[in-house]
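I am attaching a structure below and will ask some questions about it afterwards.
With one protein chain withheld, the remaining protein chains of the complex are depicted in position.
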Amino acid sequence: MQKTISMPNVNLPQSEQRSSALKPIGLGLLIAAAYFIAIPLVFGANGYLLNVFTTMAAVSFISFGVWLTFAIGRINLAQAGFALIGAYVTAILVSRLGVSFWICLPLSGAVAALLGGLIGWPVLRLKGVYFAMITLCITEACRLTALSFPALTRGAQGIVDLPLPGELSLFGLTIIPAFEKGARLPFFYLAGTLMLLGLGFMWLLDTSRVGAVFRSLRQNEDLASSLGINVAKYRVVAFMVSCFYAGVGGAFFATLQQNVYPTTFQVLDSVYFMVYCFVGGLEFVIGPLVGALVMMSSFELLHEFQRYQTVIFSGLMILCILLMPNGILSVVKRSGKPEEATNA
Amino acid sequence: MTQVMLNALVVGTTYALIALGITIIFSIMKVVNFAHGQLYMIGGFVVYYFNVVFGLPFWFGLVMSFLIVGLLGVAMELFLFRPVMLRVKREEVTMLLAMGTAVFLESLALIVFGEKQRGVPPIATGIVELFGARLPTGRIVVIVVAAMLIAALMAFIGYTKTGRALRAMAQDREATALQGVNLKWLSAMGFGLGTGLAGLSGGLLVAIFAVHTGAGTAISIKAFLMIMIGGAGVLSGAILGGFVLGFLESVGYALLPGSLTFLIIFLIVICFLIVRPNGIMGKPWG
Amino acid sequence: EETLKIGALGVMSGPFAGWGGVMCQTFKSRAGMWNDDGGVAIGDKTYKVEVVCVDDKGDPKGAQTGAEKLVSEGVKYIQGPNTDSTAESAKTVMEANGTINMPYAFSKSLYKAPASQSILGMVASYQVGPVIYKWLMENKGVKKIAFVSENNADPIKQRDEGSAGAKALGLEVVSDQETYESGTTDFFPILTKVIGTAPDHIVLSGVSPSDVGPLIKAARELGFTGTMSTETGQDPKAIYEVAGDAANGFIAAGGASTEAIRSDFMVKFIDRYTKDWGEWNDVAGLFVYGPEIMIQTLQSVGPKALEDTEAFKASLDGFVGKNPFLKDGGELKYVGRTDYGQARQVSVPIVVQQVENGEYKPLFVGKLPD
Amino acid sequence: MSAQFSIRDLAVSYGRVRAVKGVSLTAGEGQIISLIGANGAGKSSILRAITGLTAPESGEIWFDGERIDGKGPDQIVARGVAMVPEGRRIFPFMSVRDNLLMGAYRRKDNAGVASDLEGILTRFPRLRERIRQQAGSLSGGEQQMVALGRALMSKPRLLLLDEPSLGIAPIIVREIARFITSINRDNGVSVILVEQNSRMALKLSSHSYVLETGKIALSGPSHELAENDDVRRAYLGG
Partner (left out) sequence: MLEVRGLTKIFGGLTAVKDLNFTLDAGEILSIIGPNGAGKSTCFKLIASFLTPTTGTVRFNGKDITGIGPHAVARHGIVRTFQENTSFQDMTVREAVLLGYQKDCKASLAGMIFRSPRARRDEREAGDYADHVLDMLGMTGLANTVSAALPHGMLRNLGIAVALAARPKLILLDEPFAGLNSDETKRGVELIRKIRDEGVTPILVEHDMTAVMSVSERIVVVSFGSKIAEGTPAEIQQNEKVIEAYLGAEDTEIGL
């Protein structure tokens, strides 16, 4: 019946993996080059398109975090809440203490990640809809907190007229010049860089052993924990990474808009971050990016239709789910391992 | 304080009614129907159109709100949810579908019904005073009807053959099919029942509140809160969750500064779910 | 023949569609009237007016993108946005591109220097509030006042300003911390507490059109007998439909569409709006001032303003136009020097009116400070 | 012996996995036949195809002179076929009574349903004691009784049993075996029994089929198969 077939070379799969890793890296660099050079060349003068791309990049950056929580099998609707936290951290530090934006950006991520860790530890025990709903509550709670504690957040007044990022210099060497009023390109590059770094890290994570552990959590937490995997630790790590993305993204938006209000990020944003992941395809690291690109550009393109814009937009979205229930990328690239007939 | 308790009773009853529909759909399809609030809103407008625009009796409009929104739900199940569920790898996608439907219905409603707030003429006039608390007769009628509807639904689910099959389907679709149940028909019917209830609650409540096209999302979020508190997928849990939220809201507003009430409710719900991850009675259809 | 492209940027979907949607519709209907007359004459040319509406969904990110979109289409003059946060986000674009916009939001930093591109298109709540309170004190003997608002940035801010204004007038503010969540259906719980403080008057601060009717109805059902008011524009029909007779006596600031004071031209506009959108909404009577003064100013400055908004801004201080919407006519100009230090507000008349059987009856008409 | 039930050239696939590759078998009225075979041989797949849970790829299924392949489970059940699926699949959050009544979903004769319910409770006194209890809280053996009782409530003429002894204590396995013989003998119900416990299967059935990788490798009267050396070695442990 079952014969024992010995593998000729046990290292073969690994070496294969490494050479195939070059392809995505090359592809990534190509996309990056195209993005950073072609778009400014073609649309450089058009503030609108640059703004669309900037927003798209930053939004997909935040959505990567949601994607990661999907990877551990959690529907995360707290992302907007943590983005709001990041936005407030930057706004408060920049406007009250005059801290440089370049310090605030990672710091906002860190604060969001820290809070995410504290909240996530107990909350991540929940699964399915319960987790989805509790995270929705978290987003709402963040908005209400921002509104209810004006001493810290200025409440309903919002924090307005935030300064643009100053220059970033190291040892007297200017790495990034100060942003100029009204200039769209710096933000475009910043968002693009964030997006690519975020994507690159996600890709590394997903293809690493940690990624496999995350996937195992989604498929069967009990089995994973029986194997000695500290389930609680890994899911908190995933959630914290997700919150870090949210915090950084929130800080970016606060600076881009130069203001923060309790309504800057709300439940609907959380929902959209999640939608981007779905639309792109949950199986693909690049899914949130594709989703955000398709959704945001189609909304903009449908502007022609004026008051029918939203109806048509949502109608198309439904159609898109009907035709491609596993995401756009599932059609472009047939996923999954080869199904092999078993020879019992 | 009597007034506060009466408020809690009214709010709780209306919430329980709202939560029922979403629970039915969740338990039989595992779909979190984000469009629930929008269907509620459409139910309200159906009653408004029949009652105010066409001048027909309120109660007729109410029946129509159940039928029309129920049929809408049947169509949603047949043409949207079923084809998608057959092909998805990750069942969370249905959530996305429900969200798309919600946005679609809301934007369509805005075009069709306009942006204005709508109300219907009072179904009963007069105010009853009870131990110093005031209870308008219209509210009494509405909560009595709501309570009767809830009881009727519970009886239907608990004691009829179809109700039993619905409960069975919520637990194991394949095993249910093996008992000779036509799943196709039953799940479309179950979905329609859930949405119909959403429409019905919107239609009934328009008699004492009002309705406008943007009301949906907030209703959905509250409905989620209720079923989380009660336990997702359990009918009695939904009712209990509705009453608990109604009570928290009424008492919270009476004792706390308004701006903190919901913040505290959210925090309570979060803490509560951490302690009891499946809500008060979290089992499918217990 | 050339076209003059003008924008409207605001929240046109979701719960607050009542603001931006009506703003866009008003603008389109008014533009339709201009175009039917052959267009507007600026300098030697006449221009057809083309209105581009952009839905920002009430989202600051959307407002910024939307503003950029209008700018990229060559639009120099924009109506909206409708909330503080969206207006602040659009501001970054307006200031950088020298685009003029008329937000319907009250955040003072929009209109105070160094900001210079935004012009408040209506009466701010903190301007009309005290006027109403004063009238109530003098005519209704109101001494104790309470504020209720939705738990959201704009309404809370309006409440705080209203409350401060009331205190300055010497009123006793018995309750100003009660808020309800957006989407509340039953207002009994929140109003039970407010009415428990025994106010003579309740102010619904920054109340969204969808909540006025239910709030009034609930207050009356709970046995409240005092007066009620709001500072934002509301449609009396909708209120009456929901609240019934309980709506009678409700005081609101409004446009100029009440029968007693409106001009024939206003009637024509109402007809036009009704034809275009099926039903008149009284809030449109507020939004109609913005486009009107915008075009009048452009006409007075001449073609150079079409390209360069500096010329437009330079004319704000001296501009005097006429108000076609009131029976008594009157001037339309830019004010705001008292409140913002520069002329960045349209001198919309403060029309304070009262609901009577689904119609507004004006109580008095006030004037904005210069 | 008339062939009440027959399968011709049945093939079942899951995606690219071909689980059943051209199987034919027949069962006469009032007969117990058994299907035995290794894991993944395709036994469950055949039963699923018969009840319409999985659409067959090709082949014919006949019951009572009528072709039933391609029909939905509800119609097949209506024609008198009932199945106890692999792993019992009772409704865990419903009472024992509701579980049993679910079996009678298709029946309109309320009096008959009531008396059949009574009959089943008499046969399984342990269920009577637990009639109001949630079925999910029963022990494995009790759950198996619920599943059997539920299948009987539809008054089937053909009963499909998929590994009823799986995970059941030996003492209960015997009880189930007795039950199968008795309903076959007393009620004349035909049974198709799928079992890993080949000893039991060969003992209870009159005719058996040995399935290997989706094909029938061997078939014949059960007592003959029980003597077959290959069968003894592979399925009877020596």
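As written, the chains take the letters A, B, C and D, and residue 1 is the first residue of each chain.
Following the convention adopted for this analysis, a residue touches a chain if its C-beta (ideal position, glycine included) is under 8 Å from a C-beta of that chain, and two chains touch if they have at least 3 such contacts.
Everything numeric here is computed off the predicted structure, so don't read it as measured data.
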Missing chain: touched chains present in the view: A, D
Touching residue (missing chain; options D:I68, D:M200 or D:L225): D:M200
Identified contact with the non-displayed chain, of D:A78, D:L218 or D:L236: D:L236
Hidden partner interface residues of chain A, rising order: 2-7, 10-11, 13-14, 201, 204-205, 208-210, 212-213, 215-216, 219-220, 222-231, 237, 336-340, 342-344
Touching residues on chain D - with respect to the absent chain: 14-15, 17, 36-40, 87, 138-142, 163, 166-174, 177-178, 181, 196, 198-200, 203-204, 233-237
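Following the convention adopted for this analysis, only the chains that are shown with their structure count from here on.
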Centre-most chain, if every chain is reduced to its averaged C-alpha atoms: B
Rounded Å distance between chain A and chain C, as computed from the means of their C-alpha atoms: 38
Interchain centroid distance [CA atoms averaged], chain A/chain D, Å: 51
Centre-to-centre distance between chain B and chain A (centres being mean Cα positions), rounded to whole Å: 33
Multi-partner residues of chain B (at least 2 other chains): 107, 110, 217, 221, 259, 262
For the chain D and chain B complex, residues of the former touching the latter: 51-53, 72-74, 77-78, 82-83, 85, 89-94, 98, 101-103, 105-106, 134, 150, 154
Complex contact set, residues of chain C against chain B: 13-18, 21-22, 148, 151, 156, 177-186, 188-190, 192-193, 209-214, 221-223, 235, 237-239, 241-244, 277-279, 281
Residues on chain B engaged by chain C in the complex (per definition of touch): 3-4, 7-8, 10-11, 14, 52, 106-107, 110, 114-119, 121-122, 127, 134, 136, 205, 208-210, 212-215, 217-219, 221-222, 249-250, 252-254, 257-259, 261-262
